[in-house]
Every structure is written in C-alpha cells, then in structure tokens.
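Apart from one protein chain that is not included, each protein chain of the complex appears where it belongs.
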C-alpha cells in the first residue's frame, strides 16, 4: 500500500516491543463475535493510482461541466473565473495539510490569513466584525437566527423570514427551529417586480426576535434593507441580511451600511468554485461589535508574543463547545478554512478596484441578457431591479423547458418549480444568472434555443 | 496588468528620484530611428486570464490526448503513469521558481535533490558518476561523442554509430560533427530479428574514438553490449550506450555493468510526461570516475559547511563555460532541473521494487500485444527480443496505416517511414510501444482495427 | 522578514485581475476589437441600490499575492512537514491523487442544480461512497449532507428526536460520558436535550451497571464515542446498546475514531443506531487549517425514515439508492412500503461533494484490504508509542489493555510548576506539533497522542526520542520550558490580551477619510 509506510519487518519488530504476539492481540477488546476475521465481503481490494484515476475520470466525464455549455445557473451558487494562483496557493502543503491553529506559535500562516479574511468580510458586509467562516450560507443563516434568539435572551419567539429567502436556507432554518422553540413565519415568494417589503414589515411585532431578508433575493430583486431595518429596530428586532452572491456587493450598498445587524451569506462565488454544492463558505458578520460575544464560530484576534511581536490567535473560545460543552454558542467545531483561504486570496487579487470591475462586468452582461431574452416572444422579465440574476416568466413549465434545453447542451438556469416543488403558481418562472464567464455568444445561443423551444 | 506591480503614481515618483522626465528618457541610448513610438502593429493587446485560458483550452482541444485513445507510440518518448504527488512537488514555488543553485547556503533543497538524482541515475545506469542532467537524450548523446573525442585528445577521428540508433539522435550527432572534425559512420537499421552487432564491431578500428549503441535499439531489439564493449576496448575506443526508455533498466542489465564507458539517455519516461517532445531530460553518466573531469554539464557534490554540517554544492565548475569560456567542456549552461526533480521524485516513489514491478508489467503487456498483433493475418513480428517496444511488418505502407487508424481514433505507433523518410525498404515497418497504461482492451481494439485495415 | 498584512501592502486601486481586453486573441495578426456591448448602451438595473461608499478592500498584483501567501504558509506546521501527533484529530497523510481527482472538471465545475441527466457521474460518486460507508459500518442507510462531524452529530440526534416524536415519546435526557468530545453535549443541548453524565469504571470505560441503572423512560439515548477518547475500545458496547434499546432509547456513536476499527468491526453489529463519520479523519480529506469537513451519518433501519434529504439507503434487493426531495415519497412507497418522515434539510444542496470525491478516491485506493490495514497500522503505531513512553510518562490507562489508535498520558510526575502546556511548547522546539492537551478532561494534564498509520517506524522512533527528552526535562524541573517555544516563528502568544481586548479586524493606524478610509469604523475592541 503506497500510503502505509510500515513494512512487515517493522510490524514484527513493533509487536515485539509492545509485547503482543499478533496484531489481533491489540484488538482483544473488540468482542470476538463482532470482530471481523477476514475482509468485508463484496468489497473490492486496493487499486493502483492509475486505476483509481481512470475510474474517477470516467465518472467525471458523465457530467456536463459548466465550461462545456452555455451556462446560466445561479440560485445560490455562481460560476466565476477563479485565478490559477488561488488554486496554487490552497494546494501549498503548509495550508492544505495544517490543522486548526490551536498552537499559534506554529500556525501564524493560517491565523494571519484568517485575520485578513475576517477583515475583508467585515468590510465587504459593512460590519464591525466577521468570524473565521462557517459551513455554508444556509447554516450561517440558521446560526444567525439562533444568535438573534440569544440576543433576545429567549424572550422573543418569532422569526420573520422573507418569502424571497432561498428556499433551502428557509428549510434549514425551519428544520433546526423545529427542535428549538422558535416560530418561523415565511412563505414562497410572490412573482412581483419588486419584493414585498411592506408585507414583511407588517409581520414584524414585539415578539419578533429577527427578520431575515435575502439581498439580492432569490428572484434577483433588491429589497429596501434600510426601510426594513428601521421597521425591525422599531420593534426591537434584529435584521439579518442574507447574501448569496458576494460579487453583488461590489455594485450595491453593503447590508451593514443599510442597517442590517447580522449579515450572513455564501462566499462560494469568490475563489471557491461550483463543486456540485460543496464545500462552500459560510460568511458571518455583525454590524456592532457589542454582539461579538454572542457570535458563533471561530474568531481570530490580534495580540503580541512574549517578545512583543504582533501575532494572531484564536480567541473568545469561551463561546465554543470544546470549552463550554453544552453551554456553547454553537455546536460547530469546524470552519471552512481552506475555502476561506481561497476567498481571501481571490479577494486580495481583486482588491476593491477588481471587485468593482468584476461586478460591473457581471451587471453589464446581465443587462444584455435580460434585454435580449425578454425580447424573445412569450418571455417576460419580472424584475424591476437586479444585479446578475433575474427571473423570466416563460409561459410554459420551466422545469421541462430546462430539461429540453439541457438536451441541446444548454444549461438554461434554475426553474422555480425545482426550488419550490410544492408551491403553486411558480411553474413558469426561470431564474437566469449571468457572470463574467458568460459570453455574448452564449446569450445568443440561449435566445435562439429559447425561441425555438417556445414556438 | 495583473503581473506588473508598479502604479502610475509609483512610476512618477521613481522617475523623479532618477531624475528623468519620462520613461523615454531612460531609452535615450536606443537610436531614435529604431525606437518604436507606439505599439507594434498587428499585435493584440493584453487579455484577461479568463480569455487567455479559454483561447489556450481551445487549442488544447484540437489535439487528441493520449488518454483519449488506444495509444501505442514510443520511439524515444514513452507514456507512463506519473503519480499525482510528482506534479504536486514540482509545483512547489521553492522548486519551481528557484534559480540555479549557485548560492548553496540557500539552495540546499535543489542541491540535495540533485545529489540524490545523480546517485539514482548512476545506479540505474551501473555507473560511478552521473551529472545533474542535460537538455535531452539526443543532445546528451552528442555530448558523449564530443567527450569521447576529448578523452582521445582529438587523436581519433572516427565515430561508429550503430545503425539502430534513434535517427534523431544520429542526425544531431551528424549535425554537430559537421562543425568539428569528427567523421561519423552510420546507416539506417536493417530489418533483422537481432541487431547487427557483428557489422558494427567490424567497423571499429584504431582511429575510432567511440562506438554508439542504443539499448534497447530503435527497433526495440537488444544489442549485445558486452561483446561490443570488449571489441571497442580492444581498439582503444569508448563504448557509449544510449537508452531512451529508463523503465527498461528495471528488467535488463545496466549498460555500465556490461562495459559501456559512457551511458546517456532520455529520462522522460520517469516522471516527466510526453509534452509533445519537450522539455525532456538528458541523462549522462560515466562508468569510471577517472573520466569525471572530462564530463560536460553540472555536477553536484557533497561537502561540509563552516560548522561541519553536511551540505551540497555545484562543483568541478572549472569545466564550465562561465569559468572556462571558450575552453569549457560544453557550451551548455542550463540543465533540465525541474525535469530532474520530477524524475527523482518518481524514482523515489518507485524504488527498486516499484521499478522492477513497473518493468515487469510493461514487459508482460508488451508480450501479450506482440503475440496478439502478430497473430493478425499479414502481420509479422520482427524482434527476437524486446522490452516494451517491438517492430511489426505489416505488408503495406505503415505511414498510411497509422494515418488510417488515427482516423478511427487509434494511435497505432510510429512508422519507420516517418523516422527515415529518405530510406528504402523500411516502409512496411511499424514500431509499437506498450506500457502499463495500455490495457488489454486497448490491444484488442488495435488488433481488430488492424485486421480490418489489412484485409 | 516579517510578513505585513494585506492592508499594509495593498491599496484599493491595485488589482491582480484584468478585465479590459481591447482585442480578440487571434493569430491572424490583424487587430480585431472584440467590440463588447459597452455598458453605456445598457441602462443599469440597480436603481437606488448602487453602491456609493468605498469598501476599503486592498488589492495586490499576482506576484505580490503569490509571495504574500507563500511566505505566510511557511509559518505553519503541517503534515507535509512532519508527524502531527494530535490525538482524536487524526492528522494523516493527504494523498495528492485525491486533490487531482477533486479538480476534474466534471466534479469541480458542475452546479448543484443542474438537470439530473447532466450530473449522473456526480450522483454516482455520492452513491458509491454511500455504498462503502454502509458496507463498512454495517448500517442501513446514510445521510450524506452534513457538513462536518459536529453537523453530523446534530443530524444523528435529530433523527433520534424525530423517531421518538414520531412515536409520541417525549424523552428529555441524553446520557454522555465525561470523556466525550465537547461537540457531543453541545449538540444534544442544541437539540433541546438535558445532558447527564455516564460514569466510568476504573478502566476508563463506561460503567455498564451504572448506565443500566440510569436508563428509563426519560432517556432518549446515549452518545458514546467508540473507540473512546481515552483511546480504548468500549468492550461492552453491544450490551450497552441492548440495554438502551430495551429501555426504548437510541444509541448514538461518535464516529470520530472510526479510523481505528474500520474493517475490523462494524458498528452496526454492535447495535449502534446512528454514527457520523469524519471523512477527514478516517478517509483523509485534508484538514485545510480548520476545514472544510464532511460528516455523513450512517443510520440503523429504525432511524432511516427520519433522515434529512438527500440521503442514500439500501433497499431489500441490496441495491443502494440516492434519495432526493423530488423522489423521496415515491421511493419510500415503493421500497419501504410507506412515507419517509424526513426531519427536514440540514444544508443547501447535497453536502460536501468535493470531500466525497476525495474520500471515495481514498477508499478505492485502499480497498477492503487496505482499509483493514489502516486500522491495524494505526493501532499498532499507537501501542508502540504507548509502550515506548510509559516508562517516562504516566499512562493512566496502560493497565486497561491495548489502546486503539491513540495513546493517553497524564502529567503525574512532572516537577512542580511545569505543566503539560510547557511540555507541549517545548516539543515545538524539537520540531513537532504538540499532541492534544488537557483532553480528555478525565485525566489530569492529559496528553493524547495519535500517530496515525501514515507514519513510518523511523518517524515514530525520532518522535519518541524527542518526547522522551522533553518528558525527562519536565520531570527534572527544567524551568526553561516555561518560556518555550524559542525557535518557532513566534514565542508564546498573549491569549489573555487577545480575549480581553479583542482586535478582530484590521484597523488603519491613522484613521483617515481616504479611499481606504472606512477604517475608523472597523476598530476592533
């Protein structure tokens, strides 16, 4: 076995040192009746690197990679160009094969990176403090709801979800809340050119711990965060803003600047890649540092070493499970470290100028796509505003349409029917995302195919 | 420009420090009439990483990659599986972006690796000393001939090339010798089951500085090196053995052990990959250390530092051009450092046991292929002996046959007509190489297609 | 040279990416402007939402970026640099093939919501991995979506809660041994349970009789780590399971240490109802400095119907099926003769696909024989450490029989004033990452050492020599250890200051209203 350095000679020598006759002597505590004597039946034995690579390549080739098709999917996962240097850096053994930086003297690389990452996220979100990342956007969203409940000291039991929150996120919140006492209010989105901010505001009352609003929302629309924040604050509730496309924040105002108290989101679009849904990168920030000690997740902070040199450590760990056990702010003990590194490297390559250019290019192409696609007979553009994703109404079942176009090699977007299988009235809606990787040729091909499919 | 860190502000500040008004002031020494004022016409301007990657991918996809076809080409370049860790290591910035290790205190990584590499090559070749690599097998072959001439102090003028030396290698030797005084004797190979060792031996006389024999030869046959060495030594000539498939040396005796004085070869098969012909890896070793100071190329040697710790340095550089200028043993100043690293890592992963297993697997599959292919009506196997490459006579023009099979997606081997466009009588011969990457299914597909093409 | 922060070397006007491209790439040599539709021809659809304020994000060019992160990386310890003896964390070699496979375009460049026909291969990866997980554990089905071990624990506990609720059984207590991972009680508490300790016997194992005495109609279940965090196999696991089941509860097994027993015994045969598997521990996906993890949960038949979607189950005909939301009900009806009672969704999309490809690659590389060898070598290496050090370090459970994959020591015998922490920091100066310290809590000054199966005997011997040396210094009262490490990139860091006055984001030295001037606002602490 190429990964196992012990030779048979080593094993014999070591058993002698231990004073055991055979390796089975070391498994004597496993009850004999449960101990497996041979190999588990029905499983293949070891294989060469070449054979495994060939097998996995075969599986890989059964998928249609986004690069090989005009590609318009979004709905919480966005395809952007990731510079080659990002992948180079995350493959450095010193980052890839390092442990959680609990021994700061020999983990300053990871720690300084996390400190930079936290600072980048905080600025992007218009917040005071961000944590060192969480599993993904959906779980970060749930953690924010749980945190709001802690801030309200359990005295407020209602959580108001915007109808246009990503349905997976809403489901995760609802699933988790089933086991706490929170009452989750929410509904599928209504197909209107602007989000129903009024309806949401009307649902906020004195028993509301938090309001959860996606920005841009699942239909690509832009809710008026500032107004919602004011309304929430008036009732003593926190506003949780959820962002699934960080590139958008190069073009639209930061949620924190608009009054959101907790800003969470999915960081995948910067540096991480599609990867069929994971691993992704949960971002979590609070606008006001007074909430820091209520935050879940790891935090990296600046300090000095015994010689007075600047250094970084994981800090405020008294919130965490390995110290607090059942009293922790969260049960999580993993962050998305390597994805945070990818995000941070990509964001460093972009810088403010690059992020703004990237956002502008996304928006430019999205506007072109929206104009051209909505010019196809039978197609209506729903959105009044959007960044790089918008909703089309196509006058027929959009799920079928997507499948038909996939047969022609076009990945046409995400149908609302796929996201809301149980909801009525959303069947003809199609979410279309456009990024800098989309070409005008891709848009033309899509338009032509759409014309044909709808005629 | 993403690779250029100076900002316009920096440039202005720096010009001020220099005391220049504009950048053009720094180019005043370029005669005004030749200085380009604008951009060179007809050339595109800079492009994003995404655009360049897309363009290059388009070009890449116009090639039929070996992994996507039954593949049987050899003739000096062999397809083997390269473990993923090899590529990981050569991409470490500390190896990839390091300079030639002229400052040994901060280049021990490269130097120790080269020392290990030299030791590995020396053992593989059955020699006392190997150098730190050369451009490729063909140029190493020429360097060996030139070295033999130096050993003979210019007193012997004849070089006897085996007819079955790779024709590119023979051409390189002939080309270079045109400008020295050496007389090169050689001819295309004759299609016989065994190499014409007798004919070669008969050509050795007292004016012969060296005899050059490929092992295995271009037709995959195995010359009797020991006999040739004895004959050469009797006339005071050196035997240069050339090997283009180092994997073979896991199964056949080492040239140095058989009496070759200089052993050179192509190291590409271990760790480097096909890469459409380059960069490859020239290996160069001498059996007897008395010849070390006549060797071309870099040498890494062991020494100690000021504290007595073991360390490594480039040594015997008095042979080299940057010291000796026109009196150097060679004009080369580059080795194939990164390819040497790849070779060394792969060889370390293999170890003796792995190399022998690899060689055995190559030979096993080659034997199967030879049996099955020569069972196709109209096909004859030429070789009495071979390692992983052999010659078939197919009864029609093999160049055409290769093209016909390529149209069917089979990369069937190398026709001798392609290698010897000007020679008669070789047209129906086809070189077929088989490695561990070849499957029995590939062989079946080839057999079936061959049957069809010859019927 | 100290590496500055990106905020100190970058600025908002610098970028390492190019967007403007004036011309197409064309060999023809004639300049061909690509003529992209200019932004001005299209009206912005951002309305009043367009950003007006600066963000304050520094940029670097590519050369500066590569250098910054390369330099930073060199301040880290990593498996690629040396043995990483972290008990319970399982820092083993990460094969590079796994990285290569995860980057194949068909895995790396596919969207989770693509039409199913365009991602058959990705679904097959999930299915193949699920098959192996089910077979290796002897369980009935597996929920693939949990994002990490603790997330998997939560998933398992929620399955138990859902199953209890489905039968109208409102139990309130979960029993957890003191030696459990901190995530165990945290998870159970999150799921709304009260936590009670399970006592240990003098071997360090669960006291079966005490447990039996505590079982009753209020106990939802137990959470047991097996092999335990003391590095011991729970001999009575089957009896524990039987007792819990008889009392109407469920058995959750923390599978963090599954690497010690894979191929040697199947948790399903011991009566376990739910167990998460840390793919990075047992199946070698990279730690990455703290994640991402992946924590699929294998389930017994009794819990299968309650799993979150998507999950993978084996039907009676032996075939394994991937079940998604759309198909869940029809699948359940066809194969299980009823509806699924999935408790919901734990995350967006399908889970950690990028970890699945790596783990599957690892599993296929090893095969059934290799995985068994993994467990055997891991256990052999740990026992070799235990027996090579028990004369210089106190091994409180050395009498309890062979250890599994990790060896546990305590600080008994250290000179007055010297602690486990001091020994650990001194070990840094010997060129090693310290072992896990002060865990499990049941041993004073605990040191938990897990060498893993990917260390050679030579590497172990070298480590043992180093550890003997620091152990002897600790017993001899070498005061210099208190200020260790001396040779690391940093000396001991002031964690108290970090926590008392937290600085959690970069703050410009002199707040100003420049392009990066949002600084004033971001002052930590």
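Residue numbering begins at 1 within each chain, and the chains themselves are lettered A, B and C in the order written.
Assume a residue touches a chain if its C-beta (ideal position, glycine included) is under 8 Å from a C-beta of that chain, and two chains touch if they have at least 3 such contacts.
Predicted, not measured: the structure shown is a model, and the values here were computed from it.
Among B:164, B:262, B:345 or B:394, which one is in touch with the chain left out?
B:345
Which residue among B:300, B:379, B:426 or B:453 touches the omitted chain?
Final answer for the missing-chain contact: B:300.
For subunit A, enumerate the residues touching the unshown chain of the complex.
Subunit A touches the missing chain through residues 1-5, 7, 41-49, 51-52, 55, 83-85, 87-88, 93.
Of the residues in subunit C, which ones touch the absent chain?
1, 9, 18, 22-23, 25, 27, 29, 61-64, 66-67, 70-71, 74, 79-82, 92-93, 95-96, 124, 127-128, 131, 135, 318, 364-365, 367, 431, 454-456, 458-459, 462
In the analysis below, only the chains that are shown with their structure count from here on.
As a quick test, compute the distance in whole Å between the mean CA positions of subunit B and subunit C.
Chain centres of subunit B and subunit C, defined by C-alpha means, are spaced 45 Å apart.
Averaged over CA atoms, how far is the centre of subunit A from the centre of subunit B? Could you give it in whole Å?
48
Would you mind pulling out the distance in Å between where the CA atoms of subunit A average out and where those of subunit C do?
Measuring from centre to centre gives 18 Å for this pair.
Mind pulling the residue numbers of subunit B that touch at least two other chains?
2, 48-49, 83-84, 88, 93
On subunit C, where are the residues touching two or more other chains?
Expected reply: 13-17, 19, 60, 62, 66, 70, 95, 97, 99-100.
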